[in-house]
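Removed: one protein chain of the complex. Kept in place: all other protein chains.
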Amino acid sequence: MGIISKLPVYMENVPGGTIVTTSLEKVLNESRASSLWYLLFGTACCAIEMMCAGASRYDFDRFGMFFRASPRQADLMFVAGTISHKMAPRVKLLYEQMAEPRYVIAMGGCACSGGPFYYDSYAVLKGVDKIIPVDVFLPGCPPRPESLMEACIKVQQKVKKEKLQDWSSDRRG
Amino acid sequence: MADHDSILKLLTERFPGKVSALELTPAQTAVSVEAASIVELFTFLVESADLKMNYLSTITGIDRTDHIEIVYFVSSLEHKHMLTIKTKVDRIGGKIESIQHIIPAANWFEREVWELYGVDFVNHPDLRRFLLPDDWDQGNPMLRDWDGRDFIRMPEVQ
Amino acid sequence: MELTPLFQWIDTQLISLVEWLGLPIWFAELLEMVLAAVAVLLMAFLIVLFLVWWERKLSGHFQQRLGPMRTGWHGWLQTIADGLKLFQKEDIIPTNVDRKVFFWAPVVCFASSYAAFAVIPWGEGVIPTDLNIGILYILSITTFVVISLLMAGWSSNNKYALLGGMRSAAQIVSYEVPLTLSVLGVIMMTQSLSMVAIVEAQESVFSWFIWRQPLGFAIYLVAAVAETNRAPFDIPEAEQELVAGFNIEYSGMKFAMFFLAEFLNLFLVSAIATTLFLGGWQGPFLPSWLWFILKTTFVIFVIIWFKWTYPRLRVDQLMEFCWKVLLPLAFLNLIISGFLFRG
Partner (left out) sequence: MNEATPSQYSEEFEVNMGPQHPSTHGVLRLMLRMNGENIVRATPYIGYLHRAIEKICENRTYAQCIPLLDRFEYVTSMASEEVFVLATERLAAVEVPERAEYLRVIMLEFNRIASHLIFLGTFSLDLGAITPFLYCLREREQIMDLFEMTSGQRLTYNYIRVGGVAYDIPEDFLPLARKFVDTFQHRIDDYEAILTQNPIFLARTKNVGIISKDIAVNYAASGPVLRASGVKWDLRRDDPYSIYDRFKFDIPTGTVGDTWDRYMVRVQEMRQSNEIVRQALDQLPQGDYKTKMKAVFKPPVGECYARIENARGEMGCHIISDGSTKPYRVKLRGGSFCHTQLIPAIAPGMMIADLVATFASLDVILPEVDR
């Protein structure tokens, strides 16, 4: 992403350059927001709700969200369901395999904080944000498909607000 | 359809010292057996014509603070009756014969009891860890006095 | 409203421009060829943009849901958004990957299916080059796709990609044979390989080859669907078995190239179907290029329809179906057309 990241710096001093970057920024952000391909990855009850959200009545395809089986081609990851200690390294590996502008929705109580398995369980990771950076936390056990849609819209708003400058700095290390 | 008493009578005569009838609160045909003669009992249960109990529903491990109790639930598909078998094994380093070669279904049930309670099943084909993470080093979690690194107990709410 | 007068006007303008610049005459020819290539490339991108959007909308309506709605009216901007997004994605080249082969696989894939557009007759006189061995050229150039799949499968250094690559190579090579034989039936009747000649041999609606070669058309359609790794034969990218087949390690623009090539192949295969069996651009009163577009879109609709209804065949069943069912039928078709249409 070499060229794009240095672009905003040069455009600053060109007269009227900022209009070009902002409009270019808007187009790029708009396109990234409206075609978030999500990774087919669900562990527990939230996976069933995710399936229903992808089915006919709630249909993800309306937002341009299409499921991709391989992490390389996905840019949005639903962590749907309980993450046990045995599964944690795999979730981290999956996150790292995804290509860079990637976003994570921690779906359901278990992914946000361990949910009903917070007390007395020796095998559950207390929240997925301990291993991967999370963009949107979605409470509910399991959250309704409508609230899953709302989480996706929140991610889209977040993508639309991103600046071209922060592309030059490596965002998440 | 052999009923409650005839099964108990048949078993207690067949294994005089080892098997004894058991009374449990909700009435059910239950038998307690010594850990040593578990294989003998199961071979008899599977082969005997009028019992033919070869369907193992599950094996439960219970930590009774001074010993570990293992409960087998066996039923027969032809005669449609069910039997509860209970044995005692000492808490630390308990040993019991594996019945995997008689009823293959017991394979994973025994593995689970071994992993969570620490009961060693003699000549079990592959006693490997399968429920807990591979690098698990905090002993057997299901024992009642167990405590682990990030194990948080729910505070008592009065 | 034919397009041929338009081309003559462009031709004269080019020649006058070249003379005004004092360049040699052959420079005009070169310029014309470049213009034609660019025009076809633009047309190819446009077609793929439309097809991707159309498949998602069709699959939506097959499954009683709406398909893309949010990006533009009924989601017509969806594919542009996908393309732009893929453009911004990080281009991952995994460490222990065979770098050069990994890089060139998508290029070969796209180039081979784009090269075959050189002889597609879009309409009356609207054909980049009217080779006298048109159909033979297409059949041979499209086999490069197999090489690119093998390159992608082998270089990604991933077991799934390897399995996917091997399977797709075996599938495409074995379905090439019935495809060629079914095309042979048509050529026997037109006595010429050139695409324009094939189309001219089907003036009236009753003289279309689909009526005279129904078996040939059926075999062609099935083999073509298998050739483009789609519908009941999409084993290489079987999500359930091989996660994403050969393009498992590709992300960003490289994946977009594979995606592009797949839909270009789909259009190419249905364009050949219309030229050979459905009378190309022949049609009563509509302009010729419009007839061509309508017929090709109909064939594409049928192929997309296959994808969303049929389950997937197993690899050995697929091979068995090709060698034990499709091939004998193709030979039978040859014999029948040989007898019935002597000379």
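Going in written order, the chains are labelled A, B and C, and every chain counts its residues from 1.
Please note the rule applied: a contact is a pair of C-beta atoms (placed from the backbone, for glycine too) under 8 Å apart; a residue touches a chain by one contact, two chains touch by 3 or more.
As the structure is a prediction and not an experimental result, all values here were calculated from the model.
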Worksheet, complete the sentence: Listed by label, the shown chains touching the absent chain are A, B, C
Discussion item. Please identify which residue in A:28, A:65 or A:87 touches the non-displayed chain.
Written reply: A:87
Worksheet item: With respect to the chain omitted from the figure, which of A:24, A:52 or A:131 is a touching residue?
Response: A:52
Practice prompt. Check the options C:24, C:284 or C:311 and report the residue that touches the missing chain.
Written response: C:311
Worksheet item: Which residues does chain C use to touch the chain missing from this display?
Response: 59, 62-65, 159-160, 163, 232, 234-235, 238-243, 308-317
Discussion item. Suppose we count only contacts with the excluded chain; which residues of chain B make the list?
Written reply: 24-26, 28, 54-58, 60, 62-63, 71, 73, 75, 77, 80, 82, 84, 103-105, 107-108, 130-133, 141-142, 144, 153-154
Discussion item. Take the complete complex as the reference. Which residues in chain A touch the chain that isn't displayed?
Written reply: 40-45, 47-49, 51-52, 55-57, 69, 71, 81-82, 84, 86-87, 90, 94, 116-117, 119-124, 141-142, 144
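One rule holds for everything that comes next: only the chains that are shown with their structure count from here on.
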Item to complete: Could you say which chain's mean Cα position falls nearest to the mean Cα position of the entire protein shown?
Response: A
Discussion item. I'd like the Å distance between the centres of chain A and chain C, where a centre is the mean of that chain's Cα atoms.
Written reply: 35
Worksheet item: Just curious, how far off is chain C from chain B if you go by their C-alpha centres, in Å?
Response: 64
Worksheet item: Considering chain C alone, which of its residues make contact with at least two other chains?
Response: none
Worksheet entry | Residues of chain C that touch chain A when the two form their complex | 56, 60, 63-71, 75, 77-78, 80-85, 88-92, 239, 243-244, 247-252, 255
Fill in: Complex contacts: residues of chain A adjacent to chain C
1, 4, 27-28, 30-32, 34-35, 40, 55-57, 59, 61-64, 66, 68-70, 72-73, 75, 99-101
Worksheet item: chain A touches which residues of chain B in the complex?
Response: 131-134, 138, 141, 146, 148, 150-154
